[in-house]
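To start, the structure under review is shown below, and the notes come after it.
Every protein chain of the complex appears in place save one, which is left out.
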């Protein structure tokens, strides 16, 4: 599995009156990193959506170690911890240089657009396994 | 037409590193005020959406006179300036007490969920005219 | 301790292309509920900030049980689970009627505006304990 990272710059719209990135807004960066991670591994979320398969977040947890500030460039690293029968578990890190800012874990359910649970499609699983190792 | 205002408090998520509400986020407050204004005049946007009628914003303009800050309570005032055959023009003001913070104008198109232009429904027009004067 | 809830309506700006509230945006509602919970218990976050005391989020976790949709009215319930020497743990629930949508836990550090750890002020602790039981 390829484990690329994405780079993002912090703009005003990410920040709050504390002068740092708002705690919920890191989750935007995490979404972007998951989508790009999957794309690098051959999986296009838009194409899956067009097939009626979506992945709502059912759990998220984040530890905020150090804040990102306006003008910072950060990297968001993504790994898949587990592919279950109907769920996927991601672990992610946001770093500025070597400084760890946020550690996060996100769990996706696999569902139809009606939000009813579905098995993770075989080609999804295979794409990730093919790139693994 | 009834011209109610809504009151909203400013939280961290509205603000940016400048210590004031982010310029795009005032537009969230304006959306809330338009929806509540129409509801007070008997128009439920959700019910219209369920009938396949939506109102995408096709134009917005805003003058930022003075900033809203964390902890402020603001009032958002809404008026309908014009109901066209397939559009609606709103003028709105955001105030903190007597201090004018933002003046805005928003134009909605009336469309189907396919975003193709539709005439503003008669009951929409009538509801607003009935309350007018 | 008083355990009030706040009510919020879901607008377009809360939602995403899945037709439901975006996973990060529930955290905006959780912030609002914590601030109002503390205010009901006599604690004004703005006044604390003016004294140089802020409460950055150091941990958040959320289980998304069922989605909130455009036009929904939801209630956000807040409890304090623990007041540590330099941290506060909140547990919160978001419900639509009797339907549980989100369960969340948030941990605040207590810091100066320089983000260096501080003891939770005594009057903060006392206000919450006074209202307890």
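The letters A, B and C name the chains in turn, as written, and every chain counts its residues from 1.
Going forward, a residue touches a chain if its C-beta (ideal position, glycine included) is under 8 Å from a C-beta of that chain, and two chains touch if they have at least 3 such contacts.
All figures in this text were calculated on a predicted structure; none of them were measured in a lab.
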Residues on chain C that touch the omitted chain in the whole complex?
12-13, 15-20, 22, 24, 69-70
May I ask you to list the residues on chain A that touch the chain which is not drawn?
9, 11-13, 27-28, 31-32, 35, 44-46, 49, 70-71
Spell out the interface residues on chain B facing the chain that's missing from view.
18, 20, 23-25, 27-28, 31, 54, 56-64, 67, 115
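Basically, only the chains that are shown with their structure count from here on.
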For which chain is the distance between its Cα centroid and the global protein Cα centroid smallest?
C
Most contact pairs found between chains A-C
Centre-to-centre on C-alpha atoms, which chain is most distant from chain C?
B
When the C-alpha atoms of chain A and chain B are each averaged to a single point, how far apart are the two points in Å?
33
Taking the mean of the C-alpha atoms as each chain's centre, how many Å separate chain A from chain C?
24
Whole-Å distance, chain B centre to chain C centre, using C-alpha means?
27
Where chain A touches two or more other chains at once, the residues are 18, 20, 24
